[in-house]
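Apart from one protein chain that is not included, each protein chain of the complex appears where it belongs.
Right after this comes chain A.
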Amino acid sequence: MSQAPFPPITAPRIAALRRQRLRGWRRAVLGLAIAVAALVALTLMLGQSFTPPAEVWRVLSGQDAPGAAFVVGQLRLPRAALALLAGASFGMAGAAFQILLRNPLASPDIIGISSGASAAAVLGIVVLGLEGAALSLMAVLAGLGVAVLIYGLSFRGGIAGTRLILVGIGISAMLDSVIAYVLARAPSWDLQEAMRWLTGSVNGARLDQALPLAVTLILCGGLILSRARDLETLRLGEDTAAALGVRVGRARATVILAAVALIAVATAVTGPIAFVAFLSGPIAARMTGPRGSALLPAALVGALLVLVGDYAGQFLLPARYPVGVVTGALGAPYLILLIIRANRIGAT
């Protein structure tokens, strides 16, 4: 072996490699963003009937459009906006949890944080008659409470991944029971409402519901993105990250807080849309490859999943499903596949 199998690694070469990877990441993000925009446009135009783009534009820009104003402005636009915002929130928060806990199964919808927020939302609506900001706050507090509870219960001289997930599954079974209990006490057991709080739905969306979601997404999403580099470093392990200058405790607390807020505020409106948080991160990582942060792509994938799931649930399938049932049916096989793969490798 007189000659090295690879050319020598020099600073310019590393820089070139990095640029190349960044370019690939940008291309993936751009592609996803275009796909999301195209889907939003499509869901505004298509429904029970077709509305030409010009009409849609007239409604959006506030001009008078007699035929389309109700269908586009009152039905399709709020729905698309909620699907977009909730999907992005779930996607980004899910990816943040998965990266932070270094386990694809540790997404908030599997370990019960979404169920906690949902239970609080149901309790707030049915028992306390809350709505708006107070409801969101209650959901956020419940989500945080569940996160702390799971962490505390699974902590035994270090966090074992499998234990955390099993504790989370146990808690989520209990919380789902609480939801069912509250709904059983509600004046009338309404299947649509029950499905919303157990699997998630954007039925009956109103445009004013989108505002808190948008604000939270911008604030908390921005906060998480600002910690993206720390999160990437944390993948290497806590000690390594600390040695590389990451304030581990602070970074972790910030990300968990922001991610729980994202999940909870979205859940208070749409319910815990099944498996979106769980699916988005891995799909995004597959699309971008091992370069760049998976957070932004995961948010876009989440939006894409909810938009497609909702459209399919409304128009493409033989019956009308709430979006959570569609994403649930998509996510279920993947969940099983992931367990099979994890066991093969011996990760659990």
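Keep in mind that, in the parts below, a residue touches a chain if its C-beta (ideal position, glycine included) is under 8 Å from a C-beta of that chain, and two chains touch if they have at least 3 such contacts; residues count from 1.
Criterion: contacts and distances are computed from a predicted model.
Chosen from "Iron ABC transporter permease", "SbsA Ig-like domain-containing protein", "NADH-quinone oxidoreductase subunit J" or "Molybdate-binding protein", the protein name that UniProt gives for the omitted chain reads "Iron ABC transporter permease".
Considering the full assembly, A:A274 is the residue among A:V59, A:L84, A:C220 or A:A274 that touches the omitted chain. Of the listed positions A:M174, A:A214 or A:A228, the one in contact with the omitted chain in the full complex is A:M174.
One of A:A11, A:A54 or A:A319 touches the chain omitted from the figure, and that residue is A:A319. The missing chain, though absent from the display, is touched by one residue of A:R21, A:R102, A:R163 or A:R291; that residue is A:R163.
Counting over the whole complex, chain A has residues 105, 110, 153-154, 156, 162-163, 165-167, 169-171, 173-174, 176-178, 180-181, 184-185, 189, 191, 194-195, 199, 274-275, 317-322, 325-326, 328-329, 331-333, 335-336, 339-340, 343-346, 348 touching the chain that is not drawn.
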